[in-house]
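For reference, the structure discussed in these notes is given below.
Shown here: the complex without one of its protein chains, the others still in place.
Order of writing sets the labels: A and B. Residues in every chain begin at 1.
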Amino acid sequence: MNEIRDSRQVVARRWAGMVAAGSMVGALGIGIVAPAASAQAPGVTSTSITLGATVPLTGPAAPGYDEIAPAMDAVFAWANAHGGIYGRKINYVYLDDGYNPANTATLTRKLVLQDNVFADVGSLGTPTQAAVQGFLNSQKVPQLFVESGCNCWSDPKYPESFGWQPPYTVEGKILGSYIASHFAGQKVGYLYQDDEFGQDFVKGLNMELPAGAVVSQQTYDAATLSGPLSNQVAALKAAGAQIVAMATIPAATALTMLPAASIGYFPQYVMSNVGDDAPTVGPLLEAFTRAGHGSASEVKAAAGLLNGVISDAYFPPEAQIANPWVKVATKLLKDYAPSLYAKAGLDENTEYGVALAFTVVQALQAAGKNLTRAGLISAIEQSGKNFVTPGFVPLSYSTGDHYGFQGAEVVKLTTSAAPAVTPTGNWIGAIPITRVQVTNVGSAPVTTYTGKIELPPSSLVSTS
Amino acid sequence: MSLFVNITLDGITQGMIFASLALALVLIFRATRIVNFAQGAMAMMTTFIASTLLDKGLGYWWTFVVALAIGFVLGALVERVLIRPLEGKPELNPVIVTIGLVIVLEGIAGAVYGNSSRGFPAAYSQSGLVVGHTKIAFSHFDVFILVAVLLLMAANLVLFRVTTLGLRMRAAAFAREVSRLLGVRVGILLTLGWALAGVAGALAGLLTAPTSSFGPYFMDLVLIYAFTAAVIGGLESPVGALVGGLITGLCISYVGGYLGSGLEPLGALVLLMVTLTARPQGLFSRPSARVV
Partner (left out) sequence: MTETAPANVARAELGSTSGESPPPQHYWARFARQPLARHLAVALFGAVVLYFVTSALSPYNNVLVGEIALYVVALAGLSVLTGTSGQISLGQGAFMAVGAYTVALLMNHTQMSFILELLAAIGAAAALGLLIGISATRLKGPYLAGVTLLLALALPPIADKWSSTFGGDQGLTTTVPSAPGNINPEQWLAWIELAGALITLVLLANLLTSRFGRSFRAVRDDEVAASLAGVHVARTKVTAFVVSAACAGLAGAFLGLSTGVVSTGEFPLTLSIELLAAMVLAGAGSLIGMWWGAILLVYVPQWSTSLSGDFNLGAGMSAYLATIIFGVVLIVVMIAAPTGIQGGLRWAWEHVGKASKDWLAARVAGPGRARAHSAQLPSNRGDHQSAPVHDSLNQ
């Protein structure tokens, strides 16, 4: 309690303060030397192209999504092993932002200002990428193929940004249209994540479903998700919903189906492909089956929980092991990312990564030998429609459209289909129950796709 | 009506799990006056180890017992290695050490077990019991949760009120130096307190895992609500842990069920502030005398 500050303490304080300042300068000074400017575009040399991304590798958002970037890396490794892009090897730098937009902002500035990446490719998340959309566009750095179904990636104010996966509204419209035509007259309930993902999905549903059909709308908050969504399920049951349209992440899918089964509520589930991946949801539900420790009836109940679930798919489901794209993707992963394959196999996330990386490779090739950022953007806008990807519909890119896939087929998870075989087990497979449907984010109707569905080029099949 | 019943039953089940973890916090606080923020992460660790054992083929009940034993050992280890050196140091330091422990444990779990999605089995069927003609939101497993936590509370009560060991532990916690003078081995008993808390925490982990998204962070929210429950009940009172747990569980269930999801923490905050305004030391704490 001696308030006297004798001179030693004063000096000690100031000395410590200067050390602090000095060390800080020293620590940062390491970064003072900027890389030498090259005549070529940033991130491009005669032998390499450096691409950057920010994805959640740790934290609650990481499970599953941390597989996508390594899967992309596998495709890039394959491309590099086969001559690269006009002799340039792709160097993919992906950093962990933990799904926190503040981290994304810092890391993206690092990638652009310090690491001089050529483009930001395959970064994940709506809030995270929305935080850097302005920065990337003002720096004229392409923000390509954002891993999010937000409508915001196709915006004339932000010409550098491109989406890739079907916008959630498109999914909602396709599934909504299916419900309206095949379950007419039945009561529908919504259960959706209370953010952009769920709200955009519901927007799409509402465009296709008649007003009186929806009897209950339940939401959940992803950040505070910790246990079963029993209250939401109870409310849906109380309202008598026979169809439950869901926009949920896999964890929330499991945390919906478990309490529903436990109160004997088995509605027809119609869910966004975000939350339907059997190898991801399956292990979570399997716990339900091990209750009673292996009684046969409980085990059957597990497959029964997912059996009949309706969802959508915009590239071949991984369970269709005879599909040429699935074969190609599986071989690529086995050859170029063996540890990833051993851990996860070909599940929705790794297949997503492979498909996205194919798009990247073709985009870079289309941009030509003289690789510039502006050239890449116009190459995607001009030739994006012709890229050969596992997607059922062509990418919709044009000067006015940066959305990506705007079509999908409706699938049903069923025990009568061949199961998806992964290192963690065999999980229920999926079969298509409609032809591929196309629509857009706006008011266009949902129509059947009549175009060609591309097979992998023979060069890919033979050399992979 | 049935919605109300289901929401209430759900709140009770959740509340019992909170009570179990809150008991762990109370045991530690009583013994060493520290809030162990790592209790949830420690429970997560024991549950992950249990999951590995299950994968290797060990039966569920054997795994259950082993997990509790590991919780015991882990609690003792943490006290001896990390907390004992802090005796006499400022009271903020153990808080930071336990926070550091959370970071380390969650990092290890993330690195070793990866981010793969996995489930954890429940002790009994999670299918709802049938009352009348409807299945209610209360399953065999929920009954097990209720019984297990009550047994834990009862064992705790018996230990502390009836046995000599419990008396010694209470003495060691209440008046350390005097107990030492009277020959009580204070150090060992503090470690024992942490070890027993570790068992309660491990139980909470095993009861939570089947119905959660089982990953390195699955106990985080449970810990926060358990802390709330312990504070509401009074950080020194095991009965308070039980009552606080039930109140918190019900509050969260009603808020989430009737007002909308995402508002549960706000509901818990309001509950906490209302309780502490009326009784700043929690519901069941003895009011401390003003020292003048």
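Here, a contact is a pair of C-beta atoms (placed from the backbone, for glycine too) under 8 Å apart; a residue touches a chain by one contact, two chains touch by 3 or more.
Since we're looking at a predicted model, the values are computed, not measured.
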{"item": "Option touching the unshown chain, where A:50, A:126 or A:143 are the choices", "value": "A:126"}
{"item": "Touch residues of chain B, complete complex, unshown partner", "value": "29, 35, 82, 85-86, 88-93, 95-97, 99-108, 110-111, 114-115, 220, 224, 227-228, 231, 235, 260, 262-263, 265-266, 268-269, 272-273, 276-277, 280-282, 290-292"}
{"item": "Chain A residues that touch the omitted chain in the full complex", "value": "1-9, 11-17, 19-21, 23-25, 27-29, 31-32, 34, 57-58, 62, 66, 69-70, 94-96, 99-107, 109-110, 113-114, 126-128, 130-132, 134-135, 150, 152, 194-197, 199, 221, 223-224, 339"}
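Assume only the chains that are shown with their structure count from here on.
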{"item": "Chain A-chain B separation of Cα centroids, rounded to whole Å", "value": "36"}
{"item": "Contacting residues of chain B [partner chain A, same complex]", "value": "2-3, 6-7, 10, 14, 59-60, 110, 114-128, 134-137, 139-141, 208-215, 217-218, 220-222, 253, 256-257, 260-262, 264-265"}
{"item": "Complex contact set, residues of chain A against chain B", "value": "58-60, 62-64, 66, 194, 218-221, 223-232, 234-235, 238, 250-251, 254-255, 258-259, 261-264, 280-281, 283-288, 290-293, 298, 343-344, 424"}
